[in-house]
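Only one protein chain is missing from this complex, and each of the others stays in its spot.
Up next, subunit A:
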Amino acid sequence: MGVTILTQFPVENKTGPQIIELLSKRISALGAVPQGQFLVDCETYSSVPALGHQRTVHVLHNSEQPATVFALLETGTKTIPLATDGLFDLLMMKMSSFYQSKKQTKAESKGPRFEIGDFCVKLGSVTVSSNFKGVLVEVEYKPCVVPAMCWDLIMEFMQGFLGSLGPTTPPSFLQNRMQDIYSPIDTIQQYLEHFTLFRKSPGPALIMRPQ
């Protein structure tokens, strides 16, 4: 598991599949090899009023870590991350009388996955309750575990196929964690950040860079 950077690619007036195809072509031209598909999904639950102060739980899955369920609990003052095994999904079902899923908010990002050198590139088209919202590009540099060490390198790589639309500053979530050892839940936090923005946006996003 290496440092992963997630960035949004502006859709402008193209459709999701068109963008994915465009980026697939570009990355393949650089020598990337397709390696299947990926999926990251997110479901959000809110505590019932009877529990008092409202808390939110986001439950996410990442096909890269198929045996793990990630849960992020928002208490209002802080976010508590949790990486658990598959049974957590069943636990949430059991707790349906305390935590209820917000309908129409199921978000997911899915699409082709590529490998190129020690990089892994994922081109995800994002839907929120089946409505297309935008495109997320994920780049993982597998050998390195400290974001501060390889940020410039990943930035250069992303600009190589995203051009000037590649990121120029680290994702806001990582900004004060640049010296920490990177772990899979950090990727999940970045996805949640983007999903939250997409849920708030009315249609396919025109501009919306979290920075």
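Going forward, a contact is a pair of C-beta atoms (placed from the backbone, for glycine too) under 8 Å apart; a residue touches a chain by one contact, two chains touch by 3 or more; residues count from 1.
FYI, contacts and distances are computed from a predicted model.
The UniProt record for the undisplayed chain lists the protein name "Mediator of RNA polymerase II transcription subunit 27", from the options "Queuine tRNA-ribosyltransferase catalytic subunit 1", "GTPase-activating protein GYP7", "Mediator of RNA polymerase II transcription subunit 27" or "5-demethoxyubiquinone hydroxylase, mitochondrial". The chain omitted from view is touched by exactly one of A:F9, A:F70, A:F157 or A:Y191, namely A:F157. Residues 1, 30-31, 116-119, 141-146, 148-150, 152-153, 156-157, 160, 181 of subunit A touch the missing chain (whole complex, contact as defined above).
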